[in-house]
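The complex appears here minus one protein chain, its other protein chains still in place.
After this line comes subunit A, so read on.
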Amino acid sequence: MVRIVYLMLVLLLSGAAAAEVADVYDFSDRAQEQRYQNLIAELRCPKCQNQNIADSNAPISKDMRDAVYRMMKDGASNEEIVESLVGRFGEFVRYKPEFDSRTFLLWATPAITVLGGLLVVAGVVIRSRRAGPESPALSAEEKARVDKMLADRDRWS
């Protein structure tokens, strides 16, 4: 079992290593390079749909990385860069879609789920409060059954 888990882990990590794509770009400083890495990590490849353009080897991803780099050099802001790619390839390339009427449910689902959970918890709490701590957990009839069961057990042990 441990061996299988280990094998899985090795496979998983080797996949990540193999997916890395090396491009040679010059950046004036660390911060710029980090900014570039963040940008290409949050843009999605339209061809190989479950990869970002940082990981993808598709020619179109290379073109998109080139475009990101070029626009950065030209002094464009992150929003301008993302907008320009969205204008060409569609909302699809955003891994973080904008909040609008179409994506409302997508963004609101976690909040709705948490709210639903809270309501259920609140309902359970209120119901148990209403029953009151002093009201006995078992009715007289149930108590009699339990007593009988315990007595039976004592007899046989």
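We take it that a residue touches a chain if its C-beta (ideal position, glycine included) is under 8 Å from a C-beta of that chain, and two chains touch if they have at least 3 such contacts; residues count from 1.
What we mean here is this: contacts and distances are computed from a predicted model.
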Exercise. Of the candidate names "Nucleoside ABC transporter membrane protein", "Molybdopterin synthase subunit MoaD", "DsbE family thiol:disulfide interchange protein" or "TusA-related sulfurtransferase", which one corresponds to the UniProt protein name of the undepicted chain?
Worked result: "DsbE family thiol:disulfide interchange protein"
Exercise. If the hidden chain were put back, which of A:D63, A:E98 or A:D147 would touch it?
Worked result: A:D63
Exercise. Residues of subunit A in contact with the chain that isn't shown?
Worked result: 46-47, 49, 58-60, 63, 67, 86-92
